[in-house]
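Note that one protein chain is taken out, while the other chains of the complex remain in position.
And now, chain A:
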Amino acid sequence: MFRKLNLFKIYRTFNKRQLSLSIRCCNNFTEESKDFTHFGFETVKTDEKTEKVHQVFKDVAEKYDLMNDAMSMGIHRLWKDIFLERLYPTLGTKLLDVAGGTGDIAFRYINYINNLNKSNQDAYSKKSSVTILDINQHMLNVGMERAEKLGHISNETLDVEWVCGNAEELPLESDQFTAYTIAFGIRNVTHIDKALREAYRVLKPGGRFMCLEFSHIENNETLQWLYDQYSFQVIPPMGQILANQWQPYQYLVESIRKFPKKLEFKSMIEEAGFKQVTYENLTLGICAIHSGFKL
């Protein structure tokens, strides 16, 4: 009765799960498809998705940063560093960081701006700002605690604000920000098109929209297989062991697969009104940075 490590079995089990879940999804096509949406590989009522995602992030908030490091072996830090470099903030930037949760992007921005301020003491310095917005108060709480520990708070040259709100209905005035970032957050939004239109609304003309998100590997079957095996076989058990949570990490790896491909996402951004939309692959396509301007 000893179980042997059998690669074929792993592949078969993975496909079995996909098969049984896609059959479940088929049953729902008799209903109106706008009432239903995907939650990972599950099909749920659209009204319920926001609540389910909220629960996921409530459950993972405490160990969020630890899990990010474990799952990506620290590479997520590099992705976020590159993301900030692409943004290339200047003094006077007013940044809105959506789904900013535990503050990774905002803190990098704050360091960047503080460094710029240091080297420009004689120059005329404009006041910069960052507003960190997240729908989940638990994530914000973790972020605010970290901010205090690391000293990322408002000073004379930089305003830091934490806001709880929904990316689909921003509790903010129009034409306010010069930059909008959303890192690993747009995948979890129920109506991505709404979030994109809101992004367009709150940006000033000339403002830049930037999105860092998990994407799809292109044209490399071996790498795709390795990535799938790692995602489905390793990540949920890792979540169970490190954070005592299996389902949120199952949702994570499934939701990555349900997110639109790069070109499709590019057209969605263009539909919201953005121009000069481009994208860049990171780590062989595992992540992508999409960028657009409000012109």
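Please note the rule applied: a contact is a pair of C-beta atoms (placed from the backbone, for glycine too) under 8 Å apart; a residue touches a chain by one contact, two chains touch by 3 or more; residues count from 1.
Here, contacts and distances are computed from a predicted model.
A.B. asks: Just by its UniProt name, which of "Proteasome subunit alpha type", "Ribosomal RNA-processing protein 43", "Histidine-containing phosphotransfer protein" or "Ubiquinone biosynthesis protein COQ4 homolog, mitochondrial" is the chain not shown in this complex?
C.D. replies: The record names the chain that does not appear here as "Ubiquinone biosynthesis protein COQ4 homolog, mitochondrial".
A.B. asks: Touching the left-out chain: which of A:Val44, A:Ile75 or A:Met238?
C.D. replies: Checking the options A:Val44, A:Ile75 or A:Met238, the one contacting the hidden chain is A:Met238.
A.B. asks: At which residues does chain A meet the chain that is not included here?
C.D. replies: Counting only chain A, the missing chain is touched by 1, 3-6, 9-10, 13-14, 17, 20, 23-24, 26-27, 233-234, 236-238, 240-241, 244, 246-247.
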